[in-house]
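Worksheet: one structure, shown below.
Every protein chain but one is kept in place in this view of the complex.
Going by the order they are written in, the chains are A and B; count residues from 1 in each one.
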Amino acid sequence: AQITGANTVSSTSALPSALTRDEVRSVAPALERYGRETLLDRLWRRPDLSPRDRSLVTLAALIARGQAAELPTYVNLALDSGVKPSEVSEVVTHLAFYAGWGNAMAAVAAVREIFAARGIEADQLPAASPPLLPLDEAGEAQRAAGVAQSVRPVAPGLDEFTTDVLFRDLWLRPDLAPRDRSLVTVSALITAGHVAQLPFHLNRAMDHGLTRAQASEVVAHLAFYAGWPNAFSAVPVVKGVLEGRPG
Amino acid sequence: AQITGANTVSSTSALPSALTRDEVRSVAPALERYGRETLLDRLWRRPDLSPRDRSLVTLAALIARGQAAELPTYVNLALDSGVKPSEVSEVVTHLAFYAGWGNAMAAVAAVREIFAARGIEADQLPAASPPLLPLDEAGEAQRAAGVAQSVRPVAPGLDEFTTDVLFRDLWLRPDLAPRDRSLVTVSALITAGHVAQLPFHLNRAMDHGLTRAQASEVVAHLAFYAGWPNAFSAVPVVKGVLEGRPG
Partner (left out) sequence: AQITGANTVSSTSALPSALTRDEVRSVAPALERYGRETLLDRLWRRPDLSPRDRSLVTLAALIARGQAAELPTYVNLALDSGVKPSEVSEVVTHLAFYAGWGNAMAAVAAVREIFAARGIEADQLPAASPPLLPLDEAGEAQRAAGVAQSVRPVAPGLDEFTTDVLFRDLWLRPDLAPRDRSLVTVSALITAGHVAQLPFHLNRAMDHGLTRAQASEVVAHLAFYAGWPNAFSAVPVVKGVLEGRPG
């Protein structure tokens, strides 16, 4: 699958899969049809979410589900859709924490082959310890106070790592915009059925610029990549967040 | 593992696994024993669910969990137990939507090798766009009205795809009986811990002919293939459905 313009996905090449059309057809002719008609020609062309955003959402879903076999196709699609190598790198690092260390390691194994094939080298990757974005002191104080009350008495180590490593380091890394970092986090949460953490992170995503229409379309997109049940489970939670926001 | 008759699974050959008995024994002798005594000779022989049904349930569980390594054994077992190639094909297509696109792609990669080895070709597979089963207009109107209220205001794209692609296309495909399609859906839901969607789909399965005894036995069977916690989480939800039905 190739992006031929800012807002279109070519349907002349492959399915959105590491498998060829003929391979899919040799097991399930209908699945090949859905891949073309429903995914490529319909879902990926819907206007409420750009191919770049859909790529970020899909990468998050595949990494969160450990589906490394499909990653090469979608990493290429992401890079062709305007996601920078440094952003792919940050998505993997971010999901080490929000999906699990092993998920990130599996993603590294898949992504490094794509990076090698495309000649992407160290100078295009984020620094290990770059100057960080400025901290929103008031917001972070509020978050930390909540977690200090709920988490610290039960799991002090978790509270400590959440503050030091996540909110005063990972989230401030500059090579993935806060809005995109939140989009990836929200996508990973919906994918894994973690609706309890969704209100905090969806509000954060919208504070960082994700629109209502985009939030809705993330749910529709993830129905395909995380399965219908996860999308349906997200609906009432997304509804609560949307209703709770002004405007 | 081979089926030697309509209702028996031979225990003379392999374990129900892609691994040989000796391979399993070289790590965990007890696991080899449980595979023989508990799974093959006991679980798979229990009368309340036929080997054909158990095969459908197990395929759904393996695909929903992305366990492609075990699929070849169980696809062979399914085909030996009376599941048709066209039905295996439809199970994969169906679970693209209920488990996720990447899960279906991983299943395609595994199933196509089995199909090739058994000489199963295009003429044994369902058409990409066959004449569909008749739609239950009243039931669909009721479902659509519920979703229009709950889902449409939050995720209009999800509502649209659910109606067009799922309930007016996928569910009406004729090569997997509605009862079996529901059985696969229920199995995927229990496997992934999606109990919120279970009442709708278990009722639908029973409307399509799944008996109370079969529903109960699906839970017992999935304890082994989806893990005890998922089976236990399903129990109160299944209880509610069974109690809410007449007779």
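Assume a residue touches a chain if its C-beta (ideal position, glycine included) is under 8 Å from a C-beta of that chain, and two chains touch if they have at least 3 such contacts.
If you're wondering where the values come from, they're calculated on a predicted model, not measured in any experiment.
Colleague: Using the touch definition up top, pick the residue from A:58, A:89, A:187 or A:214 that touches the left-out chain.
Modeller: A:89
Colleague: Which of A:57, A:104 or A:241 touches the chain that is not shown?
Modeller: A:104
Colleague: Of the residues A:44, A:115 or A:228, I need the one that contacts the missing chain.
Modeller: A:115
Colleague: Since one chain isn't shown, list which residues of subunit B touch it in the complete complex.
Modeller: Answer for subunit B: residues 16-19, 23-35, 38-39, 43, 46, 48, 61-62, 65-67, 69-70, 193, 216-217, 219-221, 223-233, 235-236, 238-239, 242 touch the chain left out.
Colleague: For subunit A, which residues lie in contact with the unshown chain of the complex?
Modeller: Here the touching residues of subunit A are 64, 66, 88-90, 92-93, 96-109, 111-112, 115-116, 122, 125-129, 150-151, 153-158, 160-162, 165-166, 173, 188-189, 192-194, 196-197.
Here is the rule we use: only the chains that are shown with their structure count from here on.
Colleague: Subunit A to subunit B: how many Å between their CA centres?
Modeller: Centre separation, subunit A to subunit B: 28 Å.
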